[in-house]
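All protein chains but one are shown at their positions in the complex.
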Amino acid sequence: MAFDVDRALLDECVHCGFCLPTCPTYVVTGDEAESPRGRIYLMDLATRGEAPVAGPVTQHLDSCLGCLACVPACPSGVKYGALLDSARPQLDREVPRDRFFRAAIFALFPYPRRLRTAALFGVLYQRLGLRWLTHRSGLLRRLPARARALEGLLPPVRVKDLLTKTEETGQGRTVALLTGCAQRVFFKPVNDATARVLAAEGCRVAVPKGQGCCGALSLHTGRDEEARSFARRTIEAFDGYETIVVNVAGCGSVLKEYGELLRDDPVYAERAAAFAARVRDVSEVLAELEPVAERHPLPLRVAYHDACHLANAQRITREPRDALRTIPGVELVEVPEEKICCGSAGVYNLLQAGMAEQLGRRKAENLTSARPDVIVTGNAGCLLQIRRYTEDGQLIMHPVELLDRSIRGTAS
Amino acid sequence: MSLTDLRDELTDRLGRDGVITDPAHLRTYECDALTGYRVVPALVALPRDAGEVAAAVTACARHKVPFVARGAGTGLSGGALPVADGVVISMQRLRRVVEVDPVDRRATVEPGVTNLDISRAAAKYGLYYSPDPSSQQVCTIGGNVAENSGGAHCLKYGFTVNHILAVDVVLPDGSTTRLGGDAPHQAGFDLLGAFVGTEGTLGIVSSVVVRLLHTPATVRTLVANFDSTKDAGDAVTAVIAAGIVPAAIEMMDNLAIQAVNAAVDAGFDPDTAAALIVELDGPADEVEARFADLTRLCAKATEVTIARDAEHRAKIWQGRKAAFAAVGRLSPNYFVQDGVVPRTRLGEALTRIAEMGDAAGIRVANVFHAGDGNLHPLVLYSEERGEHERAEALSSAIAELCVELGGSLSGEHGIGTDKACSMPRMFSEDDLATMLRLRAAFDPEGLCNPGKVFPTPRLCGERPGPYRPHPLEAAGVIERL
Partner (left out) sequence: MRPTSLAELRDAVRDTRGTLLVKGAGTAEGWAGAPDPTDHMLETTGLAGVVTYNPADMTVAVRAGTPLSALQQELAAAGQRISLDPARTDATVGGLIATADSGPLRHAYGGPRDLLIGVTVVLADGTVARSGGHVIKNVAGYDLGKLFCGSFGTLGVIAEVVLRVHPLPPASRTVSIPCDAAEAVAHTGRVLEARLEPAALEWCDGELLARYEGLESSVELRAAATPGGATLSATEADAAWRRVAAVPDHELVVRCGTRPSQLPAVAKHAASMTSSTAVGVHTLAVADVEGLRAEFPQVTLMAGEGVPAWGEPHAAVPLMRAVKQRFDPEGRLGPGRYKPWF
């Protein structure tokens, strides 16, 4: 089994350890192999052939969230994201594990239509009291961690949202909205709110047909070929649009990497790079625009959670906060350990349920300790994860939804 | 008794996830931040509390297996280098801040708490923990106690030993004792003072009580550029001679500045030969008055930048503190030395180091605590180009140069593995033998981090070098009998 990660990338690490306190899995376990420094060391050993790829090397790389919090902390400029992107596909090919579970996840999540069907069943499960029964009977406790994880992450969805689509709207500068895969099924209201807010601020929001999954989930799990085919399709669907706006941090970061992802594709390489340069998170677009629409006051304590793929991967921390501050009455409260990942990390919270649970609980505790009226974050995965571990009844939403409420002057 | 028995006993006491046995996993513990030396341990133990630490040590003692305590593994002298066929006891699961006491201005913490986290926990009371090693965001207080760590602000505020009130220590036989007390007054010898800085060779710290200070009323920071390190050094001498005791004086040469600029946008001038960072803190009027003196004393500076606000100041320090690791951008490998010279011989030391570097054909970047003469020459080399041995020789030669100039082998990183073989340059056999008496009192079986600090035939070659007179002895300043 050949495992080979670029020596030049590996050698940038001087083993200083500055990354350790930023790494969520290290913070939880205290084990060197669960830190970026340790993971790089293992990649190095495997590349040299001094350690087998299967076993601890795979195990510790699998447990990495890919949150990239280590990247800004590294004084040597190690490109940890590139290391992971290089290693994960190799593991996927060389070390078969969780084959059934992974196949199931990837047969379902990236396909909105299938996901919608599953979600409808999910609604039935909830409405018909089956969920209540599963919890009450203790059956839930006896399910393996992964099934528990799946069960717990089921968000409340309205049938209406499952059966309608986000509409084109507004006049002015054209922006094309990525509706996402899991996003459009479980968070259609967020897409609707995004469209409304952008329209209110003077944009024409287009919703191109034929768009599917952007490939983020696949790429972050090491299924790079699958990610590339999703990428090509996405580029085709958004052909001709000047600005592509995204409201999911994970998707946005991968879209901005399409150039890298397709650099070896002779047909798509240039188009991918050009595409990537036109991608913006909704908070970036709002930051570029002057706030035009009047905002009604919302006197609320707001806890903003930095999604890793916004803060670390895209270095976007100021824009969402600035956007929230345009709402009169909003008080952004300080959250302890704000840079530590919530544990969602794509489908990590399904594949590494144990660690994800620990991190999810920790994040929930940290957020609620600031006594917020509402928790906001710009990523679907984080929304699901945080909702799972906070009290029922805690208001959690995408920042753009709060803006939407403020502009429309409604509380709901 | 075999290692398997020890492994079983440890697993029994610490649980399966408290013991590492897999070979690849063990290798992630084979070195600290000094990657020039690597030894794979036989086992790694990850205790969760003081009781488990004692249990781990007891088990090692029973089976007569040597052990090495490890904090965050950021040490630069190989102090956490494992012993072959030995155990590494990682302290990284003991990370609680147990108590912050704002009334008596102290904090009780577990040894795995990072240096900076202590200050963070104390911040809401307007208090902080003063020693600030550059790796403070990741290095642990337990490691600081072992090395008697300093940092940029130790010129005014002192070192770890001046800020520790008490420690609980798991002794090498597994028993636990307490050194120090509620106040800096002991009945009897100052065992606490002797213990701090013994590099993990006398026992493992399982709890620390640290002294907290009030954050200073005023802080003023400036960066002054000079045409040469000599000019910068002269400015330092002038400042000290004027009776000013700055909170910190740091110097970086051009190569170091280049590295820092690549890592942090702190605004250092990439074209200046040397930059001084000087910081004063204390009561407002005293600081303002002294600051005016200071700016005058930097008359030969080509440019002086005064920190605009707290954010700017933070950036300047972030840049300086990232210097070592940032150097990784200039060179794939490096050794960092830690020698100290009397401040009046700083210029001489820098000149000699430059000469030695030129002669060896190896680049040396300089970052250091100019105020107390603690140099950190960064010897840059490439493993791939086969420069390791030349660089290692240069590195040792620099450390020994410091001794020659009347200084010390190490100001804050510790002797560890790295400089143990140079100890006979600084101390006589009698000196070392006397220190070993202290070691024997704590660790008669020699199981606690053996092979560190003191030269051994195995580490340094069969015959240690012939005794040479210490330079102060040659100058008739001290007598050797």
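By written order: A and B. Residues from 1 in each chain.
We adopt the following convention: a contact is a pair of C-beta atoms (placed from the backbone, for glycine too) under 8 Å apart; a residue touches a chain by one contact, two chains touch by 3 or more.
Being a predicted model, the structure only gives us computed values, none of them experimental.
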Displayed chains contacted by the hidden chain, counting the whole assembly: B
Of B:S119, B:S410 or B:N449, the residue in touch with the unshown chain: B:S410
Residue among B:G15, B:G51 or B:G126 that touches the chain left out of view: B:G126
In subunit B, positions touching the absent partner: 103-105, 126, 147-148, 150, 154, 158-159, 161-162, 171, 177-179, 181-191, 193-194, 196-198, 214-217, 237, 240-241, 243, 245, 282-283, 285-286, 289-290, 340-344, 369, 372-374, 406-415, 419, 423, 426-428, 430-435, 437-442, 453, 472, 477-481
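Criterion: only the chains that are shown with their structure count from here on.
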Geometric centre distance via CA averages, subunit B-subunit A, whole Å: 40
Complex contacts: residues of subunit B adjacent to subunit A: 20, 22-25, 27-29, 31-33, 35, 46, 72-74, 90, 92-93, 95, 112, 114, 135, 137-138, 262-264, 322, 324-329, 332-334
Residues on subunit A engaged by subunit B in the complex (per definition of touch): 11-18, 20-21, 30-33, 38, 41-42, 45, 50-52, 55-57, 60, 74-77
